[in-house]
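Of the protein chains in this complex, one is absent; all others appear in place.
Presenting subunit A:
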Amino acid sequence: MSAEITGPPLVSPWMLLSMSGAREDADDTKFVTPGNPVSDDPHHFMRGHGTYIREGEIVSSLAGIVNQLNRLLMVKTIKQRYAGEVGDVVIGRIVEVQAKRWKVDVTSRLFSNLPLGSVLLPGADFRRKDVDDEEKMSEYLKSGELVCAEVQQVQNDGTLMLHTRNHKYGKLRQGILVQVPPHLIKKSKVHFHTLPYGMAIIIGCNGGVWISAALPEAAQEENQHKFHDFEKVPIDVRQAMVRIAACVRLLRDYSISVYLTSITTCYDMSLIHEVKELSEHDSAARLAHMIAARLLTQETKA
C-alpha cells in the first residue's frame, strides 16, 4: 500500500556507455563550469567565445572544454543549440510564408529566412522571380513542409539566410526525419549519402537526419513536370528505411556520433535484431556497447 517516490536511475544508460568507453583522452583539468577562472592574466591572453572578464581574471561563462589558440582562450560547450555557419547543409521546416520569403525553423536560435530569390523553382533554372511567382509561393512550399537547404549567410543577430540554388536542395518528401542533438553530428564534407540498400540519407548540420528512398536530385529530374506526385516505394526499401531511422535514434539515445560509418555499422550489426527490438532497452544497450567498441577500435587502427 505504501508508495515511495524515487528519482531517476543513478546513471542513465547513455552515460554508462560513454563512461565505460575509452574516455582517457579527456583531460579533466580542461573541463570548466560557468564561473570558473580560465586564466588570471588578461593582458597576456585574449578572451574568446564563452568567457568574460571578472575582477582581472578571464572567467568561463559556459560549461565545457577550454581551447587555446595561440593567445586566444575560448570555451566550447558540448551541448548547445545549433549555431549556423556558412556552407552548412540544414534540414528545416517551413513555419510561415511571407512576402518574398519563407520562414524556416532549423532548430537554431531564431527562425531562418529562405528568400524567394534564392530558390530554384521547377521549370526554368535561373530566371528573375516575378509577381506570379510570389503568388505561387505557397504552392511550392507550404507551411509545415520540410526543406533541405544550405546556409548562405549568417546575419548580425544570428539569423540564417538559406538558399536552395542547386538540384541537391529543395523540398523533401516521402521519407523519415529524425532529429538528433546537433553536437552528435560529426563534421564532414559530404552530407548526401546514397546507401547500398537503395536509399539515400541527408545528415543536416543542424541535427536533422533525413532518410528517403532516393536523393531529391534524382527525383526532381525525373518528375519535373509532375512535381507533386508521390511514387510508390517498394516494401523492402520502406523496411530498410525504418531500420535506418531506428538506428539513428539508437545512436542518438546512446550519445554516439552520427555519420556515415556509424550509421552503416549500426545497420549491419542490427540485422540480427528485428526493428522493434532496437527500441527495447536490453537489446539496444547491448548493441550500443558493441557499436561503440567497434567504432573506437576502428579509430585506434586508423
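A few comments on the model shown:
Note that contacts are C-beta pairs under 8 Å (C-beta built on N, C-alpha and C of every residue); 3 or more make two chains touch, one makes a residue touch a chain; residues count from 1.
We take it that contacts and distances are computed from a predicted model.
For the omitted chain of this complex, the UniProt record lists the protein as "Putative exosome complex component RRP41", which is one of "Ribosome biogenesis protein BOP1 homolog", "Nucleolar protein 14", "Putative exosome complex component RRP41" or "CCAAT-binding factor domain-containing protein".
Considering the whole complex, the residue from A:39, A:67, A:174 or A:261 that touches the absent chain is A:261. Of A:50, A:84, A:175 or A:204, it is A:50 that touches the chain left out of the display. Interface note for the absent chain: among A:87, A:158 or A:234, the touching residue is A:158. Panel shows subunit A; residues 1-2, 5, 7-10, 12, 15, 17-19, 21, 23, 26, 28, 31, 33-36, 50, 52, 54, 59, 61-65, 77-81, 109-111, 157-158, 183-184, 186, 252-257, 261-262, 265, 292, 294-296, 298-299, 302 of it touch the chain omitted from the view.
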